[in-house]
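One chain of protein is taken out of this complex; the other chains stay put.
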Amino acid sequence: MRLPNYLRLSLLSAVAAAMLAPANAQTQAYKPPRTADGKPNLNGIWQAMNTANWDLEGHSAQAGQVVALGATGAEPPGIGVVEGGEIPYLPAAAQKKQENYANRLKLDPEVKCYLPGVPRATYMPYPFQIVQSGKFILISYEYDGAVRTIYMDKPGEAPVDSWMGWSAGHWEGDTLVVDVTGLNDMTWFDRAGDFHSDALHVVERYTLAAPNVLNYEATIEDPQVFSKPWKISMPLYKHMEKNAQLLEFKCVEFVEDLIYGHLRKQPSK
Amino acid sequence: MGTCANNRASSSGWGPNTCRLLLLLLPAQVVFGQAARDLEGIWSNATITPLERPADLAGKQTFTAEEAAAYEKQAVERSNVDHRSANAEADVASAYNQFWYDRGTKAVGTRRTSLIVDPTDGRLPPLTPEALKRVQDTRAWIEQHSTDGPEGRTLGERCILWATAGPPMLPGPYNNNFQIFETRDQVVILNEMIHDARVIPLDGSPHLPSNIRQLMGDSRGHWEGNTLVVDTTNFSGKYSVRGSDANLHLIERFTRVSPDTLLYEFTVDDPTAFTKPWTAQIPVTRTKGPIFEYACHEGNYAMTDILAGARAAEGKNPK
Partner (left out) sequence: MRYSLAIAIAGVSLLVSAAPAWAHHAFAAEFDSNKPVKLHGVVTKMEWINPHAWIHIDVKNADGTVTSWMVEGGSPNTLLRNGFTKASLPVGTEIVVDGYQAKDASNKMNGRDITLPDGRKLFVGSAGQGAAPDEKQDK
């Protein structure tokens, strides 16, 4: 039997609405839980799950630098986190990157347990903790106890350069935007020799995308090294173990032989 | 609200039982008042009062106001390194100008002659025989080997840990600063020297398993009235507090006693090292910041120079 027109029309619009609804839900931003002062709650222990620390650009697996480590020292593959695929080095800088890569065992600051800088700290293979408290956001990294304070109230210019930079934060909607200046030129972006000068300027964006997923983007600008700004992006995942906590990885002790061994009374090298 | 005063303060207010009853019915913040528990800010524990009562002040628990002022003046004078020593070795050890230092200039407000309040003689209790032997053996070893390699130097010179961070947090010659952050679930203490953020969970979770040992131990906290009580265990023993070992059980208490001061108290409980526990109190004052980065290991030319100097004295040239 044929439905009356008015009923058919209602039915048709109901079906149409139902078909449109899922698409609508997908374009709606995730509404995150909030802190007491109404900001998205970024508190928690987070970690990247990729091989960006080995090489920001896409890379196949390859043998490691230390034969005795076998497969445990080999480089795992990665699709890469650089938007556009390649880091846009200026010609002279591209040459330096190749030299860095060839000598990475000697030159990578991570080997010597040096502070990782920004953005590398974010994707080191160790967890980090965001402590969000109103006027400040503190990020504490398990790797070498690296820390940085994000000042939410216009801290002015960095008085000196530092390894972890000078971070000024503000909210744009539900995204934490962190402007990082005052970085020294001694960190690398990864183990593959990707480097920068002390003119480095990084802008990070942290956005909660789903329960326990934090989308991370960093725009990197350094006119002394790159022909234009470039961007990396990756999800960060929350540690869900009930007893999740940062542990001590004070690696300075582990590299004393490496750095000072030749100066020992009984040389170890 | 906030009439359930901290028992320690013992001012007017409802008694502990009333407060306990209220705590069953209302959130702690309502009963005690949020403001009194606000430990946030940048703080310094610099003071000229020594940890132990000096021998020449034995029996004297507190100074009079005049004595304290004189003592402060004397201490500031004595520690002013712009006065150079006629003795070259002492002069080298004073290192550099006074403008680099940031020691305390004031004695503690209570005018006690030591930071140690228990034992009441203001001195460390005796070490156990085993601990004494360990300390003596170590001292002897260091005398022989202090420039043989990095292990002969202090943890501070090795850029591993300074006593300003501890825990416990002890006053030092500069960078006595720490910043406290509070969230719903934890209190975090960021020590300037050497850049360490100690996360103290407040969720009642247990300590780490006993086979995991850390230089700074493992801290857990809870509120007792307006006092944050922090319990730390799981020490590796590599950092020794005046002779403590891996069995150290450290209890720290933080209480805000005025808008710009905290009372920091800690108890060292380590029966295999000390014959009895000891407790010290250090007043902590709000200080202008900010906390600057103290990246130590990355710039540690001094370690290279110390070892190279020792090798040069032996006629070697390994550089």
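Order of writing sets the labels: A and B. Residues in every chain begin at 1.
Convention: contacts are C-beta pairs under 8 Å (C-beta built on N, C-alpha and C of every residue); 3 or more make two chains touch, one makes a residue touch a chain.
These numbers were taken from a predicted model, which means no experiment stands behind them.
If you put the hidden chain back, the residue from B:Arg153, B:Arg198 or B:Arg220 that touches it is B:Arg153. The chain not displayed touches subunit A at residues 159-161. Take subunit B: the residues that touch the chain left off the picture are 50-52, 82, 84, 88-89, 91-97, 99-103, 134-135, 137-139, 141-142, 146-147, 151-157, 159, 161, 163, 170, 172-175, 192-193, 236-240, 242-243, 245-246, 288-290, 292-296, 298-302, 305-306, 308-313, 319.
Keep in mind that, in the parts below, only the chains that are shown with their structure count from here on.
Centroid to centroid, with C-alpha atoms defining each point, subunit A and subunit B lie 34 Å apart.
Interface residues of subunit A facing subunit B in the complex, by the touch rule stated above, are 35-36, 43, 113-115, 129, 131-133, 136, 138, 140, 145-147, 149, 151, 155, 159-160, 162-164, 186, 243, 245-248, 250, 252-253, 256, 260, 262-267. Interface residues of subunit B, counted against subunit A in their complex, comprise 40, 145, 147-151, 158-161, 179, 181-186, 188, 190, 194-197, 199, 201, 205, 208, 212, 214-216, 290-293, 295, 297-298, 303-304, 307-308, 310-311, 314, 318-319.
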